[in-house]
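Here the complex is missing one protein chain, while the rest keep their positions.
Right, subunit A next:
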Amino acid sequence: MNSTLIPRLFRPLLAIGLMLIPFLAFAQEEATLDTGDTAWMLTATALVLFMTIPGLSLFYAGLVRAKNVLSVLMQCFAITAMMSLLWAIYGYSLAYTDGGSLQSIIGGLDRLFLSGLTVDSLAGTIPESLYMTFQMTFAIITPALIVGAFAERMKFSAMLVFMAVWMTLVYVPIWHWVWGGGWIANLGAILGLTEKGGAALDFAGGTVVHINAGIAALMAAIVLGPRKGYPGTAMPPHNLGLTVMGASMLWVGWFGFNAGSELAADGTAGMAMTVTQLATATAALTWMFIEWINHGKPSVLGIATGAVAGLVAITPASGTAGPMGAIVIGFSGALFAFIAATKLKRKLGYDDSLDVWGVHGVAGIVGAILTGVFAAPFLGGSGLADGVEGIGVQVIIQFVSVVATLVYGGVLSWLILLGIKSTMGLRVTEEQETMGLDLSQHDERGYIL
């Protein structure tokens, strides 16, 4: 039923009538809204928020020292609140809406302050409000992931400024490039590899979320410098129980992330859930066995970290890979993340406190590249991007999108960090760092025993 055809005067009567006769109302429901899809997406949205608070918050909280436990919880919580508002005010509009002549670079202003978004607005078969909120949860978790890289040493005020600017200048444009019809969505044609289109495949955010957060994290770790005493002083996690609880919540919440990215309750969503589970399980065991072989014991932190690496790696491929592809992706993601987080980091000397680059960045890159491989139907996938012929072409497109994200995200993040460093300062004082961020930044303690 097209509501614009109904004379304005009759609308209230019609509304009452619809309320009184539920069956009739059901029959006359807006043809394009699907209640099943909507129900699933309401669930998926809650699941993705569950990933940040409490999932990621607890994962990180357990990994820091006792004197900083509240600081990471607070950072994740504050980011959740701040990003919700920024996304609604301008982020969503600039990411999602048509940018006209600037469409390949950035979206438009049609939804500034969510103007024009009403209860009747639809995005596909679900309410646009729901779509906007689902994407809001992505805009929350992506900056929250970065927190792990500069944990235990960044000023809370500087953190808020960095996150707000980073979300505006880095997250929103890259979102638009990949998912909003920007240039990465037409990468094949731009590179001359396809006649038109040739999108980089990123179903649930391998590029937009994980590589993006990963490279920003690496830049933050480098610009801030290592924690006082690193690597000489022992800085073991203060409560791995919290970390495992957090990792478990991430695993559960990730179904909303990956299966929700289909935006519908259908076969692709079902398969996304299956491949997410298989890749994660494989990655958890991979990390566990590598450590067992190398060090003689399987560690709890290892299996939990492996699971996160698997979740990350399958994310871009979750809508296109088949079950066996997922197993290969999970294995590869964990293997490379293990090397990055346990070997490479020590060699290169940067202090990515909780391994955001090592786990999210590296597993994200591995997943993004392999997405181009395991989308191929003969490897069990559901097909390459429109207009793309052959794995080789898709892999090149994936590779270029990864490099573009690394370069753009890396340079911008670095510039933003330098800007904040030279104005308000990034780091707490040495005395505050030794005291711990809980007391120095918030006048509170996590544990009073």
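Assume a residue touches a chain if its C-beta (ideal position, glycine included) is under 8 Å from a C-beta of that chain, and two chains touch if they have at least 3 such contacts; residues count from 1.
Following the convention adopted for this analysis, contacts and distances are computed from a predicted model.
Going by its UniProt record, the hidden chain of the complex is named "Nitrogen regulatory protein P-II 1" among "2Fe-2S iron-sulfur cluster-binding protein", "Nitrogen regulatory protein P-II 1", "Threonine dehydrogenase-like Zn-dependent dehydrogenase" or "Acyclic terpene utilisation N-terminal domain-containing protein". The hidden chain makes contact, of the residues A:V275, A:A341 or A:V402, with A:A341. Screening A:V119, A:A234, A:I293 or A:I448 for touch with the missing chain picks out A:A234. In the full complex, subunit A makes contact with the omitted chain through residues 231, 234-237, 291, 295, 297, 299, 301-302, 305, 341-343, 345-346, 355.
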